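Questions regarding the structure given below will be posed in turn.
Note that one protein chain of the assembly has been removed; the remaining protein chains are unaltered in position.
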Amino acid sequence: MTRKWYHIAKAEFFVLTAGMRKHRKAMAGLMFALAAIWAIYLAPLIINTFIQLIIPMETIRTLLMVMFPGLMRTVMLFLWALLLLFPLSFSLQEIKIGQWEIFLSNNVKTRDILTGTFVGKIPMYGLIVMVFAPLLISPFMLAFEVSLLGQAVVYTVIALMVLSTIWLSNFITAMVQARLGDSARGNDIAKALSVVIALIVIVPMYGLMFFMPQLSDILGMNAFLVMPFTWPADLVSWAAITFNGIGLTGSQILGFGAILQLDMLTSALLMAAFGLAFVPIAITAADRVFTISAGVRTETVTTVGRENIFIRGVRRVAKGPFGALTVVSLKDYGRKAQNLSKIFYGVVLAIILPILMQQMSIMDGDVFEVETLLPMITIMIGVVGVFPFAGTGFLESKDQLWIIRSAPKGASRFMRARIATGFMMAVPLSLAPTLAMTFMFGLTPLTAIQIFITSFVVVCGAVMVAMGVTAQNPNYEDTKSSAHQTVLMTSMMLTQFTLIGPLFATIFLDIGLGFNLFGFMESIFGISGFYVVEMLLGPTALLLVGGLMLYLGTRSLGKVEV
Amino acid sequence: MARNGITIRTERLNKSFDTVRAVRNLDLEVMSGSRFGFLGPNGAGKTTTVRILSGLLKQTSGYAEVCGIDVSKDRDDIKAITGLLPETPGLYSKLSAVEFLEFIGALNGRNGDGLHRRIDSLLGILGLEGRQDDLLESYSSGMKQKVLVASTLLHEPKVVFLDEPTSRLDPSASAIVKDLILILAEETDTTFFICTHMTNFAEDVCDVIGILNEGEVITRGAPQDIIEAAGARNLEEAYLNIVGGKVDREVLLAWR
Partner (left out) sequence: MSNNGISIQTLGLNKTFGAIQAVRNLDLEVASGGRFGFLGPNGAGKTTTVRMLSGLMKPTSGTATVLGMDIVQKAGEIKSMTGLLPETPGLYSKLSAIEFLEFIGALNNLEGESLRRRIDSLLTMLGLESRQDDLLDTYSSGMKQKVLVASTILHEPRLVFLDEPTSRLDPSAGALVKDLIHVLAEETETTFFICTHQTSFAEDACDIVGIINDGVLVTVGSPEEIVASTKTKDLEDAYLKIVGGQIDRSKLLAWR
């Protein structure tokens, strides 16, 4: 009876290793052995060589030492957010309550489910941490020449922090799943949530990329002493300092105390208390949360009202089957919370980028010009256009293919309607960032219109690429299928490279063949004409690629299976 | 269009997926206006045959025609005259029944008042008129199946392929589907090609039964003839006699 959690963990482990189930134990052992060698030996070696290659350790040691406590907090924040939110985001994409029904009917206690899925997750996340943590930690370990014992302490602290974070995330995931439940509506909301949660992770990532040092400064402030990720971070700092091999003496160590503010013991206690507190909380709360909701399947019935002005307008403009298809497409798209949250996500990303850029140039003391940002913004907007329309934004799953394939010329009819929907959605998508930028930077109407048109063209191109690529590979069951990930990645990459491609091509021409295309164009169009041409280059290429993808997609969607 | 009253004809039809031969030298004839029941074990090749005949899948070798049209040539024509209900049909959960049917109708090139009238009366027959504007996500599996059956009939096809049409329906709903099939077949010359595991459903609805086993049709005939030839009481017994599947009592308990 007491070992039910063990069997669940074992099943989770089997699921995790299903890809190599012939040699499960050997392969898992091998992977962990390799990871250990990597963490203990290879990573420090590589990092050391790398650092020595650029700047000798002696030169940057001081810099690393000064940066250390603040940066440690940043890294831990990042790790914490990643571990807490990505599993949550991932499991929210597909809620499977049916599995719980089997568990519960076999008299499995909820705490066993919780413990079992937790233990089952450890190997995978453990491996991930073992691979990435050394890359971040090694430079400091090298700078402080931390002894082996000290390194052991550091990695133990990280391991404990990872465990407690996974436990917390596991608990939250289970709770959210139980609340949203086994309904089409709950599933949709969950998917939407998962995107928003991913956003919460992405934003600090941007921050990290652009203001690593500044952010460390900010995080060095007192307010962060109450954040759970600060404690393990400080503990790691303390461990590194205490076990240093560079002869830091008592007073120097105490100097760090002024920066860290909490002493080693307090940090350790806080961290342990936080980790341990959630064990009983999760276990007691679990039974209450689950047994009530498991299996409740009533759903709110939504009745469709009268068509709104916009839909009726579309109906009036577009007659015949095409109009009807477009209208239905629009309704279907707009009612899915996940689509809307993806659009929201895209718009936020598109707005954040110019703000970050502005901050950067202000910090560097440069004059900020929106025009110089345009190529960057177009690329950002490209992402915005791909994300909501690739994969499930185009077709829920392969189970729907029969609808399209069993109708005569169904593929091209369906594609046309979907593209029309996408183009209509492109208007708000490109309008939102334009408006945001116009207000923030006080743009002239002419520049605003210029930005809007460029954005709109890029979004339309991205929509075409996304839908075309999806139509060529629609054999996914849900958003977790590898086919779906491939579709998303392919359309993303294709859009990005198409937008950047022309720039690279000209640079390559210049450097490789000594032909200065930009200079050549400048001499033809004049300097202002050149800017226009340069700006149009990427979007035009994108439209061409999008058209090609659409053509290929429609053909492959309508093609008979072999 | 139908030549000699034959709607579906296959000659030595073959389909292999990699190493698996799903359909093996299938010779089949279905008369127009008939209700053909296709029985066989899980994985015998029923679904594959339907997918070939409705123009979704290309055969490896052999010939098949529907209403005199070669299935490997004019697939759009085939699709225009056939309706298909697959075994695991996905639908749009965020559309209402009316909107979903409008969508299917539009995909088949129909729209306007004619389409809406047809949708209304189909939903009326299936007993969904009160809930027609509710989103499909709140429908039970049986109600969804009703909407799907309606969707295959929207464009008045000559041949309708149904893959397990009643496996998720309650007896009343299956009775409606059954009556709908019987009446349509009788009065409109619509041919029904039905894959099913429910022998009593097949017995009630179909006038011709084909039993498929390991890719070949091993028995074909009217339900009554098959039952008599097998010396059985009903089609289920006849099926078990032909395909096999009786297990001894001792075996059933031996695992314990």
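Going by the order they are written in, the chains are A and B; count residues from 1 in each one.
The rule is short, and it goes like this: a residue touches a chain if its C-beta (ideal position, glycine included) is under 8 Å from a C-beta of that chain, and two chains touch if they have at least 3 such contacts.
Note that the coordinates shown come from a computational prediction; the quantities given were computed from them, not determined experimentally.
**Student:** Please pick, from B:Ile8, B:Leu169 or B:Ile226, the residue that touches the omitted chain in the full complex.
**Tutor:** Counting the whole complex, the residue in contact with the absent chain is B:Leu169.
**Student:** Even though one chain is hidden, which residues of subunit A still touch it in the full complex?
**Tutor:** Spelled out for subunit A, the touching residues are 1, 4, 7-8, 10-11, 14-15, 18, 21, 96-108, 291-292, 294-298.
**Student:** What residues on subunit B make contact with the chain left out of this view?
**Tutor:** Counting over the whole complex, subunit B touches the hidden chain at residues 39-44, 87-88, 117-118, 120-122, 124-125, 140-143, 156, 164, 166-176, 179-180, 183, 187-188, 197-200, 236, 239-240, 243-247, 249, 251-256.
Everything that follows uses one rule, which is that only the chains that are shown with their structure count from here on.
**Student:** Distance-wise, how many Å sit between the C-alpha centres of subunit A and subunit B, to the nearest whole number?
**Tutor:** 44
**Student:** Over in the complex, which subunit B residues touch subunit A? Could you list them?
**Tutor:** 51, 54-58, 75-77, 79-80, 82-84, 86, 88-96, 98-100, 102-111, 115, 131, 133-135, 137-138
**Student:** Sort out for me which residues of subunit A touch subunit B in the complex.
**Tutor:** 183-185, 188, 299-304, 320-325, 328-329, 331-332, 335-336, 396-410, 413-414, 417, 560-562
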